[in-house]
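Quick notes on the structure that follows.
Removed: one protein chain of the complex. Kept in place: all other protein chains.
Labels for the chains are A, B and C, by order of writing; each one numbers its residues from 1.
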Amino acid sequence: MNTGWLIGTALIAVIAAPLIGGWLKGIDRRLTARMQGRWGPPLLQPFYDVIKLFGKNPMVAGRTQTVFAYAFLGLTVTAVVFFALRQDLLMLLFILFFGSLCLPLGALSVKSPYSQLGGHRELLRFLAYEPILLLAAVPIALKVDGFSITAILEHGEPLLPGLWLTFIALLIALAMVMRKSPFDVSSSEHAHQELVGGVVTEYSGPYLALIELGHWYEMVLVLSVLGLFWAAGSLWWLSIIIALLGWLVILLVDNISARLTWSSMLRFAWGAGIGLIALNIVLIHLGWM
Amino acid sequence: MARTVIPFGPQHPVLPEPIHLKLELEDEKVIGVMPVIGYVHRGIEKAAELNTFRQNINLMDRICGICSFIHSLTYCQGIESLIGVEVPARARFLRVFWSELSRAHSHLLWLGLLADAMGFESLFMQCWRAREMVLDISEMTAGHRIIQASCTIGGVRRDMDEEMVREVEKRLIALRQLVDSSIHGVFLHDPTIRQRTAGKGVLSKDQAEVLGAVGHVARASGVAVDMRQTGYAAYGELGFEPVVETGCDSHARVVVRTRELYQSIDLMRRSLTAMPDGRILIRVDGYPVGETVSRCEQPRGEVIYYLKGNGTNHLERLKIRTPTFANIPPLLAMMPGCELADAPVIALSIDPCISCTER
Amino acid sequence: MPWMLPTILRNLLSRPVTRRYPFDDVREPFAGYKGRIDFDADRCDLCGDCARVCPSLAIEVTLESRQITYDPFKCIYCATCVEICLPRAIGQDRRYTKPALSKGVETIEVPV
Partner (left out) sequence: MGIMNRARIKSPWLLHFDCGSCNGCDIEILAALTPFYDVERFGIVNMGNPKHADVLLVTGPANHRNQRVLSNLYEQMPEPRRVIVVGTCGCTGGVFHNCPNVLGGIDRVIPVDVYIPGCAARPEAIIDGVVLALESIGAHGK
């Protein structure tokens, strides 16, 4: 692989990821509407929303806040580039973590009580899902002898049969990343909750659009990580199907559950998510998986 | 985190009505609540003295859009007792029908809003889908989707013919099936809903009696108080047993309301079958003299009207005590000690109707 | 958690119930719906009953100029005027009044 080819993939990833993410978001909203017996918005609705937001007059509560919005987008894009360049999985997760951290920091930098509480809830959400994401790298690394994505791709056989417990744990984490019920404590796309918009309460217009773009990158990235579970071997297209299936399961669960409080969310994430991964690690060590 | 005060409302997506609650928080724990009211106050009681007592019927309909029929019913019953009129039997049964229709509408609305406050959008949509069937019946029989405005002094304003009764019957059966298949079971058994409501907002039986809770708040705490037991309109002839639960928490309130929903559908069907033929409206001459108290059961509890007439076209005084007003002290007793995330659910569990309360 | 699942799947597999309002599948208002108020100037005898009973003072009847002024933005469509009108000069359509960019009143001239 030469440098030009690598830069090309990275560029394609940076351009394609928001397109795929926005489109997935559109399907998400359409499917959710259909599950509720409604007609639903057009598939391109998320793009209309973002374009419209870019055209609104910016209203800024604090200069720092805008910096954090840019940082969130920038770091998430960097993480996507890392994925496209097949870099270290652990490194990628840490960059993603730093990117996401910008949101509560931005929320905490203004004085609005809703924003403040949203920031706190967001931090609790990190506390719930970041350990799962980071720990999930461990059983993968045990399987493929290394943390790099290249190693996973060059591993001869698919990971899913040996790591399905980790896969389920990652699904839980993905529901939290996507802010779906029952884990939408800090903010939700419907904004019908006690915190109104949560962390994004004080963002408006173009800055909200930046954050939305960042979310699309984030979602594509986490779905790609799910896809890695079948990326090796000849049937590589199955990885896309598996990622989409995982995403569908999350949509279904979103529609059949109420929002949990943050304490039950934390208990569930740490109990079930980390428990599953730990069990997986133990089973790998025993050689049963 | 130190002590903070969260302004909850007046504009807030969970509570569409403007009430301002100052929630005093310690971390995420609510330690004090301070309601600030007055955002919906219009001065209806004063306006009722300026209007003629017949114009007031339409004003009473619009005290609250959700229990509008029962407001005008209570008002009309008060005026009828002041003038001394006996309402025809058919009108009394039709009054029961529309009362129960607005109760079914209100209960479905509330169940949906509660689901929405818990982030359960799909259940919210299901409840409102069922509610739309109730609204269709309302539009067909009374001519308007929510403000039926079909009650008047001396009877009701609209009659129903055979064909319409059959059509309504058919729609009620369909409504019952929809509630059965997709609403009742979820509210009763879904673990996430149980987790958000069970044990939250506890109001013991003693507290309910001492603080004077009414409606489903009292009945969920085991106090069997329901104005329909007094047998106004045609409730006496139809036979009525209040729904009582002893859970004392938000989940018990949900259960009371889902059971009352079935009861309402049942009462509607029975009132349509038992309805005698005859006139629906009699001519009322004369002006209200003297004073009276009129009491009815609203979806949210007992409403009390005090009317004082002086023999002219205008009332001398009209005083309204709405159920939410009686339920605010119990709410203030439930709130302290809860988590912020539970605050809207508990506040909604008494089904606050601010526009009734502030008038 | 699984209690909502059958409903969700049923909704997903069947056609949405949405009445796609401006396009098709629209449900017309029922026959007795309290919609627009129409005045029949030929029948009116200018008695002014409608203006007296109107709870929101949306109707004004001027005897001298033989005019009725009706404000659809004050009207609450309660149909009290329709019921009180002896010569049946006031009718109610089942279509509702359309939204507008500005408020205005309707003036009805009553012929001699």
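Note that in this section a contact is a pair of C-beta atoms (placed from the backbone, for glycine too) under 8 Å apart; a residue touches a chain by one contact, two chains touch by 3 or more.
Note that the coordinates shown come from a computational prediction; the quantities given were computed from them, not determined experimentally.
Participant: For the chain omitted from this view, which of the shown chains does it touch?
Facilitator: Its contacts among the visible chains are A, B, C.
Participant: Who touches the missing chain here, A:13, A:208, A:221 or A:260?
Facilitator: A:208
Participant: By the contact definition given up top, give the residues of chain B that touch the hidden chain.
Facilitator: Chain B touches the missing chain through residues 10-14, 16-18, 38-44, 46-47, 50-51, 58-59, 62-66, 68, 109, 112, 124-125, 128-129, 131-132, 135, 144-147, 353, 355.
Participant: Across the whole complex, list the residues on chain C that are touched by the chain not included here.
Facilitator: The list for chain C reads 16-22, 26, 29, 55-57, 71-78, 96-103.
Participant: Which chain A residues would touch the chain omitted from the figure, given the whole complex?
Facilitator: Here the touching residues of chain A are 29, 33, 36-42, 45, 47-49, 51-52, 54-59, 190-192, 196-197, 200-205, 208.
Methods note: only the chains that are shown with their structure count from here on.
Participant: Building nodes from the protein chains and edges from chain pairs that touch, which of line, ring, star, complete or other describes the result?
Facilitator: Here the contact pattern is complete, since every chain touches every other one.
Participant: Distance from the CA centroid of chain B to that of chain C, rounded to the nearest Å?
Facilitator: Comparing mean C-alpha positions, chain C is 26 Å from chain B.
Participant: What whole-number Å value describes the gap between the mean CA coordinates of chain A and chain B?
Facilitator: It comes to 43 Å between the two C-alpha centres.
Participant: Enumerate the residues of chain B that touch no fewer than two other chains.
Facilitator: Touching at least two other chains: 120, 122-123, 126, 129, 190, 192.
Participant: Which residue numbers or ranges of chain A touch two or more of the other chains?
Facilitator: Only 35-38, 255-257 qualify.
Participant: Give the list of chain A residues in touch with chain C in this complex.
Facilitator: 31, 33-40, 252-253, 255-257
Participant: Using the touch rule from the top, collect the residues of chain B that touch chain A in their complex.
Facilitator: Counting only chain B, the residues touching chain A are 1, 4-8, 12-14, 28, 115-123, 125-126, 129, 190, 192-193, 195-196, 339-344.
Participant: Would you mind writing out the residues of chain B in touch with chain C in their complex?
Facilitator: Interface residues on the chain B side: 51, 54-59, 61-62, 120, 122-123, 126, 129, 136, 139-144, 149, 157-158, 181-182, 185-186, 189-192.
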